[in-house]
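As you look at this complex, bear in mind that one protein chain is not there, while each of the others sits in place.
Coming up: chain A.
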Amino acid sequence: MLGHKRFSCNHPSSTFFPLSRLFYRYRDLAPQLVPLDYTGQPDVRLPYELIGSMPELKDNPFRQRIAEVFSEDGEGNMTLDDFLDMFSVLSEMAPRDLKAYYAFKIYDFNNDDFLCKSDLEKTLNKLTRNELTEEEVRMVCDKVIDEADLDNDGRLSLEDFQHMIVRAPDFLSTFHIRI
C-alpha cells in the first residue's frame, strides 16, 4: 500500500520513515539468510552478533540491551519487524513518550519492570567503563533514586522514569540513531 515496487511485503505502514532502505540494510547484514520476497512472512531471525556489529551500534555500550528489548525472543536475535521497530523508535520522528517507554526497558537489565539499584549500577558502570570506585557508584545510584523515586519504594517505576525523563533537555537528541 505504500507503493514500494522493489520488494513485496505486508508490513503494516508507518514506521516513521522509508521501509525499503531499512530492508536493504537488514538484508546486507546476511544476504544469504534474508530473502527478497517477504510475502510469505518467512521466519528469518538474524543473530545478535550481526546486529551488534552494525556501525551505528557497535560503539554503543547498551547495544546488547537494545537488541534484547526489541527482539521477539528477548535474546537479541531480530526479525525484520524487530529491526524496523528498533530503528523507528530510535529515529528523530518518534514521539517522546514512546522513546521514554523503550528507554526504560533498555535500562531495565533484569526485566522486572522496575529500575532497581542493581540496574542503575550496571548502567553507570557501562557508561563509565568501570572507572568509578564502588563508593562513588553507590553514591550516584543513591542520588538517582533520591531524585526520581516518587512513590518511595526504593526503585524507579515506569511512571517515575517518564516523569523524570520528559523534562530532560537532552533526551530527544541523545536517544536518537540516524540510519
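The criterion applied here is as follows: contacts are C-beta pairs under 8 Å (C-beta built on N, C-alpha and C of every residue); 3 or more make two chains touch, one makes a residue touch a chain; residues count from 1.
Just so it is clear, contacts and distances are computed from a predicted model.
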{"item": "Record-based protein name (UniProt) of the chain missing from this complex, from \"BOP1 protein\", \"Phospholipid-transporting ATPase\", \"Transmembrane channel-like protein\" or \"N-acetyltransferase domain-containing protein\"", "value": "\"Transmembrane channel-like protein\""}
{"item": "Interface with the undisplayed chain - residues on chain A", "value": "1-4, 12-21, 55-56, 58-62, 81, 85, 88-90, 93-96, 98, 101, 103, 107, 120, 123-124, 127-129, 131-132, 136, 139-140, 143-144, 147-148, 158, 161, 164-178"}
